[in-house]
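Only one protein chain is missing from this complex, and each of the others stays in its spot.
So, subunit A:
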Amino acid sequence: MSTEVTASAEPGTGDTDRGVASVIERCRAEGRAALVGYLPVGFPDVETSIRAMVAMVESGVDIVEIGLPYSDPVIDGPVIQRATEAALRAGTHVVDGFRAARAVRDAGAPPLVMSYWNLILRRGVDRYAAELAAAGGAGLITPDLIPDEAADWIAASDREGLDRVFLVAPSSTPERLSRVTAASRGFVYAASTMGVTGERASVGPAARDLVERTRALTELPVCVGLGVSNGDQAAELAEYADGVIVGTAFVRALTGDGQDGDVEARLEAVRELARDLARGVRERRQS
C-alpha cells in the first residue's frame, strides 16, 4: 500500500524516496508506531545539538524533527522557547539546519525541518527547498503555514520531492481537515491539544478523536504531537497513531538540571529518553 497520497499534485520529478513514507511504512510492517523526536538546532550550541540528534537516531528515534530557532515562536511553550532563545543568542543561523539535516541523514534517519514560515520566506522558498533537498532533508513541518497560503511551497516541495507536513488540531472542522490532508505529504501532524508545545500529564481523548477524524479523510499516516513525555504515554498513543512526536521532553533532557558543562550526561539523558520512548511505541497500550 502506498502512503504517497496527494490530492493536490503529482509527486513531481524529485527523488520521492527522500521523504518519511518508507520509514513509517517499515514501522507499520513491524506492527508499531514510528517515533519522531524534536530538537532545535543550536541548543546548547550547534555541535552539541547535532550530536544529540544523532544520539536520538542511534537510540531508537525513527524520524528527527530539526527545529530552526525563531525570534517569535508562537506555538512553543516555555521549555522550547528558552532553548531556542539560547540558540539564537549563541549565534545559530538558518543554514545550521542544513548541517544538522546532513548529519541525521548520514546517521540513517530522515530529517524533517520544523520552521516558522518567515525564515523560509526570507531565504526564498525555492532556494530553501533546493538547499534542503541537497542537504538530505526529508521535508518541512510548518506550524504557522496553512495550505491556503502555501502555493509556493507546494510547488517547490513537489519539484524537490520533499514532504510537507501541515498540522490539524482538535478545533479543525471537516472542511479544514480535508483541505489540510489533501495538501500534506509524508504524514499529517495531529496536534493533540489546543495549546503550545510542552509536556502534559495526560494527552486526553481529543487526540484519539482527532486522529480518527483525520484518518477517515486520508490514507496518509497520522502522527500525534504535543504533550508526550515518556514511554508509557507513547504506548497509549501508539495504540491508534502511526507516529508519536516528542519534543519538549527531549529538550528538557538536553537542558539538564542545572548541571552546567556536563554535556555527556545530558546526551546520555537524551539516549535514555529515546530508548524509553522506543519501547513505548512498540508496546501499544490501551489507554
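Here, a contact is a pair of C-beta atoms (placed from the backbone, for glycine too) under 8 Å apart; a residue touches a chain by one contact, two chains touch by 3 or more; residues count from 1.
The working rule: contacts and distances are computed from a predicted model.
A.B. asks: Per UniProt, what's the omitted chain called: "Carbohydrate ABC transporter membrane protein 1, CUT1 family", "Iron complex transport system permease protein", "protein-glutamate methylesterase" or "Tryptophan synthase beta chain"?
C.D. replies: Going by UniProt, the chain not displayed is called "Tryptophan synthase beta chain".
A.B. asks: Just name the one of A:Ala21, A:Ile66 or A:Leu167 that touches the chain not displayed here.
C.D. replies: A:Leu167
A.B. asks: Among A:Ala103, A:Leu162, A:Ala191 or A:Leu220, exactly one should touch the missing chain; which is it?
C.D. replies: In the complete complex, the chain left out is touched by residue A:Ala191.
A.B. asks: Of the residues A:Arg51, A:Arg123 or A:Arg159, which one touches the chain left out of the display?
C.D. replies: Of the candidates A:Arg51, A:Arg123 or A:Arg159, A:Arg123 is in touch with the missing chain.
A.B. asks: Check each of A:Ala21, A:Val54, A:Val104 or A:Leu145 against the chain that is not shown and name the one that touches it.
C.D. replies: Once the missing chain is taken into account, the touching residue is A:Leu145.
A.B. asks: What residue numbers in subunit A mark contact with the hidden partner chain?
C.D. replies: Residues 70-75, 77-78, 81-82, 85, 88, 93-94, 117-123, 143-146, 148-149, 166-173, 176, 180, 191, 194-196 of subunit A touch the chain absent from view.
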